[in-house]
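Note that one protein chain is taken out, while the other chains of the complex remain in position.
What follows is chain A.
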Amino acid sequence: MASVVCVFSSSFSVPLKEKKLMEVKLGELPSWILMRDFTPKGIAGAFQRGYYRYYNKYINVKKGSVAGISMVLAAYVLFNYCRSYKELKHERRRKYH
């Protein structure tokens, strides 16, 4: 995904495929989503980009703190909670389960 940044552009229209999400108009949103790369390589690329975005923001800094890794662990706990919600539903303190 290459985002085209036109500062001094002779033409003011950027192709829809190359716009960033925040620049897409609301009416164009469905067609923008459909144009994304859903091949395995594209999905792997998305995961890799997301991983490095988080890593470079919170961990790969000069004075990284415990918050960087504890956010990951909190997300892991939340993921496991959602995964086992079906069984945990019955352990609530309710009169009728």
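By our rule, contacts are C-beta pairs under 8 Å (C-beta built on N, C-alpha and C of every residue); 3 or more make two chains touch, one makes a residue touch a chain; residues count from 1.
Methods note: contacts and distances are computed from a predicted model.
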item: Omitted chain (choose from "Synaptobrevin homolog YKT6", "ATP synthase subunit a", "COQ5 protein" or "MMS19 nucleotide excision repair protein") - UniProt protein name; value: "ATP synthase subunit a"
item: Option from A:K17, A:R36, A:R49 or A:R83 whose C-beta touches the chain left out; value: A:R83
item: Hidden partner chain, residues of chain A it touches; value: 51, 55, 59-64, 68-69, 72-73, 76-77, 80-81, 83-84, 87-88, 90-91
